[in-house]
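With one protein chain removed, the remaining protein chains of the complex are shown where they sit.
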Amino acid sequence: MNYTTKTVTVRYSETDQMRFVHHSNYLKYFELARLEWISEMGISYAEMERDGILMPVVRAAIEYKLPLYFGDTFQVTVTLKQPPKVTLDFEYLIVNQNDELICSGFTQLAFLSPKTKRPMRCPDFVIEKFN
Amino acid sequence: MNYTTKTVTVRYSETDQMRFVHHSNYLKYFELARLEWISEMGISYAEMERDGILMPVVRAAIEYKLPLYFGDTFQVTVTLKQPPKVTLDFEYLIVNQNDELICSGFTQLAFLSPKTKRPMRCPDFVIEKFN
Amino acid sequence: MNYTTKTVTVRYSETDQMRFVHHSNYLKYFELARLEWISEMGISYAEMERDGILMPVVRAAIEYKLPLYFGDTFQVTVTLKQPPKVTLDFEYLIVNQNDELICSGFTQLAFLSPKTKRPMRCPDFVIEKFN
Partner (left out) sequence: MNYTTKTVTVRYSETDQMRFVHHSNYLKYFELARLEWISEMGISYAEMERDGILMPVVRAAIEYKLPLYFGDTFQVTVTLKQPPKVTLDFEYLIVNQNDELICSGFTQLAFLSPKTKRPMRCPDFVIEKFN
């Protein structure tokens, strides 16, 4: 099960003085990929948060293969690694306009209960959407 | 009435491929200056927000004189331009480790009421602190 | 003379704890608008920089009318205020998916000579493109 984002253009403000996209931005690219996917599924993340459900990242890993430069465009492919239970485990691949693999990554998201702010099971309507 | 921040060190992630600190970061430096000042005055901005009072920036202006580079350190001097009423008007000067003027700026902040999310007068306890 | 960007989606990472897009991000939105325009004109900003021409922002002003929220989309309209000489003067309007005016702004860009790093006249090929 996976989703590939629309094409994203590197922003000037995302570069650093090495001329590369700063390595912290990849976590933002991963985030926009999973939220674009969730949105395409018809889940309103904004509403989910208004209901008090928080979905923080609890674990992340990135392997940087090639830099992205200003002017580059790219797409992120996000894959759900296993059926959602207490966490949502996503894998990511970023590929640039020349079909070069820029980086791969992984994030694990937890669900926090509106009341207790403690970890809770993935809400049923999210599980359904991913099935 | 003014306040000068502790010395701040430019972060690598704040540079862009021109090797300059990206111009959007100066608004973050202004913000840290006014919040450091407010905190030194004994006002808890975090508490104020928990009480529902929001203080968004409604107007900003910046004049960039010289770039900041990675490795530079700087201080921000923030001045309250006039007694607080419906807005808080601050002016800023950023000076680097060689006493060079890096930039000057201005921001205007409004107070939004917890209930209506409409502009409200500056809360009395804030006015008192600035007097 | 003006240009309206493709639709941009607010990123989660651009919000702050007020739930608004952090006010420093608007300078990044302005930047992506003028660079998208320049790119659409057939000017390669990346090449220009490789030729050593730098185009830093020397002045900026923003008026914030309404906040942008996560989940919003928007477009930036950028207008060249006067024929380019020693500076490029742009005005901006950001409008959200409901045609509400989010903010207006202004930036002035200078051209720095590759050799002297001192201000220089706008290169002829840029002037031509804007005519």
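Just so it is clear, A, B and C label the chains in written order, and each chain counts residues from 1 on its own.
As a working rule, contacts are C-beta pairs under 8 Å (C-beta built on N, C-alpha and C of every residue); 3 or more make two chains touch, one makes a residue touch a chain.
Not measured: the values here are computed from a predicted model.
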- request: Specify the shown partners of the omitted chain in the complete complex.
  value: A, B, C
Statement: Among the options B:L32, B:I53 or B:M120, the absent chain makes contact with B:L32
Task: With the missing chain put back, which residues of chain C would touch it? List them for me.
output: 12-13, 15-19, 22, 24, 70
Field: Absent-chain interface as seen on chain A, which is shown
entry: 17-18, 20, 23-25, 27-28, 31, 49, 54, 56-64, 67
- request: List the residues of chain B that touch the chain left out of this view.
  value: 9, 11-13, 28, 31-32, 35-36, 39, 44-46, 69-71
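The definition used in the following text is that only the chains that are shown with their structure count from here on.
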Task: Work out the mean Cα position per chain and let me know which chain is farthest from chain A.
output: B
- request: Name the chain with the Cα centroid closest to the overall protein Cα centroid.
  value: C
- request: Determine the centre-to-centre distance between chain B and chain C, using the mean Cα coordinates as centres, and give it in whole Å.
  value: 23
Statement: Rounded to the nearest Å, the gap between Cα centres of chain A and chain B is 32
- request: Please report how many Å separate the Cα centroid of chain A from that of chain C, as a whole number.
  value: 27
Message: Give the residues of chain B touching no fewer than two other chains, as numbers and ranges.
response: 17-18, 24
